[in-house]
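One structure below.
The other protein chains are all here in position, but one chain of the complex has been omitted.
Which chain is which? They are A, B and C, in the order written, and residues in each are numbered from 1.
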Amino acid sequence: MAGFDKVVASYEEAMAGLQDNMTILAGGFGLCGIPENLIAEIKRKGSKGLTVVSNNCGVDGFGLGILLEDKQIRKMVSSYVGENALFEKQLLDGELEVELTPQGTLAEKMRAGGAGIPAFYTATGVGTPVAEGKETKQFHGREYLLEEAITGDFAIVKGWKADRYGNVVYRHTAQNFNPLAATAGKITVVEVEEIVEVGELDPAHIHTPGIYVDRVVLGTFEKRIEKRTVTPTE
Amino acid sequence: MAGFDKVVASYEEAMAGLQDNMTILAGGFGLCGIPENLIAEIKRKGSKGLTVVSNNCGVDGFGLGILLEDKQIRKMVSSYVGENALFEKQLLDGELEVELTPQGTLAEKMRAGGAGIPAFYTATGVGTPVAEGKETKQFHGREYLLEEAITGDFAIVKGWKADRYGNVVYRHTAQNFNPLAATAGKITVVEVEEIVEVGELDPAHIHTPGIYVDRVVLGTFEKRIEKRTVTPTE
Amino acid sequence: MSLTREQMAQRVAQELQDGFYVNLGIGIPTLVANFVPNNMSVMLQSENGLLGMGEFPTEDTIDADMINAGKQTVTTVKGASIFSSAESFAMIRGGHVDLTVLGAFEVDVQGNIASWMIPNKLIKGMGGAMDLVAGAENIIVTMTHASKNGDSKLLSNCSLPLTGKGCIKKVLTDLAWLEIENGAFILKERAPGVSVEEIVEKTQGKLIVPDDVPEMTFS
Partner (left out) sequence: MSLTREQMAQRVAQELQDGFYVNLGIGIPTLVANFVPNNMSVMLQSENGLLGMGEFPTEDTIDADMINAGKQTVTTVKGASIFSSAESFAMIRGGHVDLTVLGAFEVDVQGNIASWMIPNKLIKGMGGAMDLVAGAENIIVTMTHASKNGDSKLLSNCSLPLTGKGCIKKVLTDLAWLEIENGAFILKERAPGVSVEEIVEKTQGKLIVPDDVPEMTFS
C-alpha cells in the first residue's frame, strides 16, 4: 500500500512547500499538544508574512512565540494571546495583526472548514465586538451570528501515535484543536511520538482518519508545562 | 456519585415520559445499530402522532417498521425509506408524511442540534428539490443552502458498552447516526449490550460522553442482517 | 459492441491512482473494486462510517455490526477507521475523497445529474448521493448511454429532478467515455467496435467529436 505511506524522513520534508504569506492552522491549547518541532522548522525555514490560526500564540521562546522573533507572523487568529512580551510589543508597534475569535467559534470554524460547511450560525458573540460586520439572523426567537469556516494552506498537528497511513490518536488533553486543524489544511502534517504498525490502532478509536493526513513525521518533544500545579504528597 | 447513575431497570422506565406527537431521533443505518428494544417499547406504549427522525424506517416487522403497524408515525425525516410494503402503502394512502433529507445533511442537522448551531450552509442539494423554500447564499463564488438543526424530545440510541455515568462506546459500523442522535435529544436514552464499571472505558475512546445521556438500559439484541453477503470459503 | 458491466468497471478502474480514497456507489461502481491494478492500492470509503472497506466476510466472521452503505455485510482492511455518519460526510462534503463513482438516470451538458427520483413513481430517497456529488471534485458517472427504448441519457437538460447541479465532468457509458466541458460532451473514447455515428445518434445533448476518437483498451 505504498500510495498510502504518509511517513516522511525529515522535518524539512514535512514542511516542504511552505511559502511566504501562507495560512497555517496549528493544533494545541496553551503549550499542551503543540506541534513544537514543526513550528521550529517554520522558524528555520524563515517563511514570512504568515497568517497563523491557533488558539494561543505560545510563550516567549517556545511554541508559536518563536515565530515572533524574526517577525514571521503577520496575523494571528486566536481566542487568547499575549502570554509573551514580544507578542505585546509587536501588537502595540502595529507589526502584528490579531483577529480575536471566541474559542468555541474558532474550533467550529476549523471543523467547518474541513467538513465543507462554508458558514454556520452561533449565539456566541451576539451583541459583542465579535459581531461587528457580521450577518445576524433570528432562529426560534433568538439572535445568532453567521461565522465563516477557516481553512489553511498547511495544518500542523501534534499526535501521540500514528500509523503509516496517517491514522492518528492523541494523548489526553493534548487532543484539543489538533483533530480540527487536521481536517482543514490543504496539506496536513502530523508529528508524533511513535509510529506504529498499520492495523495496530483500533479502527473505532482513531481520532483522525488518514484521509485527512498528508505527511507524518516522527519527533521527540520537550512538552513544556505552562502552569505546574501539584498536590503535595504527605 | 449517585447523581450520575443513569442506569434504569426496565424499558418502561427508559421511555417514561414519551407522549403522543413527540419528536424522536433514532440512531441506526438500515438495521445496523438500531435501538431495537426501545423501538419495541414505543410500540408497546402505543404513542401516536410521532415524528421520527432516522436515516431509514426499518423493514416490515422489524426496527422502526413495527411502528407503522398501528400507525404510530405521522412523519418520517429520513434519507432513504420504503424498504417495507407497509411504509409504501401508508405513504400512498396519505397516512404518513415523509421529509426526505440528504444523508450527510441529516447527520449534520442532528450534530448541529446537539451543538447549539441553529443552522449551517451546505452545497448538498443546491438546484434540487431539497432546495425548495430554502435560503441560499454564495460563499467564494459557490451557492450553498441554509439547513436548520434538528432536535428531539427523545433520542433513542443503541450503544455497545456504557458505564453507569452514561459514557458510551459503539461497536464497528453500528456507530453511524447514534452519537449524533445522542447529542440532540431533550431526553437521551441509550440501550446497550453491556454495562461496565465506571473507569473501565478509556476516557480518550469514549464516543458519547455521559453529559449527553439521561438514561441507560441493558438489553439483548436480535441484530437482524438486512443483506447477508459472504465470501465462500474454499 | 457495447461494454459489459465488467468492462465498464474495468475502464473506470483505469482512472484510479495509487493512494486514492474512493467511494463506490451501488451497482457497476461496486464492481470497480475487482479491477484495481496489482501495483496500486486504493481505500474504499463507505458513507455509513467506514474508511477501508474489505471483502465480504466468511460465514464464520459475518457480523451484523459491520456493514457498508449498501447494507451488505463486509470486513475491514488493515488501517481502516470507523466513525459517525457526521464524520463520514465531513470527509465527503469536505472534498477529502479522491474519486466518487456512481450511477445515474441522466446527465446533461451543464454537468447536472439526475439519479434519485422519477416523478409519479415511489420515491425512496436520495440517501447519500446528493452529498457525494456536491462534495467530490472528481466524479465518474456510470450508466447506459440510452434507455431500453433508445432514449438518450446524455441530455442538453436533465428532465428529471436533479441530484446535483454542475458537478459532473466525466461519464462512462456502455458506448463511450465522455467528458463535460463548456456546455458540451466531449467524446474521448468509444467502446471497441462501436462507431462514432452510433454515439452521435444516441447522444441528445451537444456532443463534440474530435478528429480522432480512439477505442478503449483493456489490458
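Everything below uses one rule, namely that a residue touches a chain if its C-beta (ideal position, glycine included) is under 8 Å from a C-beta of that chain, and two chains touch if they have at least 3 such contacts.
Model, not experiment: these values are computed from the prediction.
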item	value
Displayed partners of the chain not shown (whole complex)	A, B
Residue of B:G17, B:G46 or B:P203 in touch with the missing chain, whole complex considered	B:P203
Residue touching the undisplayed chain, where the options are B:T23, B:N37, B:N84 or B:T183	B:T183
Of A:P35, A:G65 or A:G125, the residue in touch with the unshown chain	A:G125
Given B:E41, B:E108 or B:D163, the one touching the chain that is not displayed	B:D163
Absent chain, residues of chain A that touch it	29-33, 55, 78-83, 88, 91-92, 100, 102-108, 110-111, 122-130, 160, 171-180, 207, 223-233
Touching residues (missing chain, whole complex) on chain B	1-4, 111, 113-117, 163-165, 167, 183, 198-199, 203-204, 206, 209-212
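Here, only the chains that are shown with their structure count from here on.
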item	value
Partner chains that chain A and chain C have in common	B
Chain located farthest away, centre of chain C as origin (C-alpha)	A
Centre-of-Cα separation between chain C and chain A, whole angstrom	35
Chain centre separation (chain A, chain B; CA means) in Å	33
CA centroid of chain B to CA centroid of chain C, Å	29
For chain B, residues contacting two or more additional chains	108, 122-123, 171-172, 175, 207
Multi-partner residues of chain C (at least 2 other chains)	82-83, 89, 92-93, 134-135
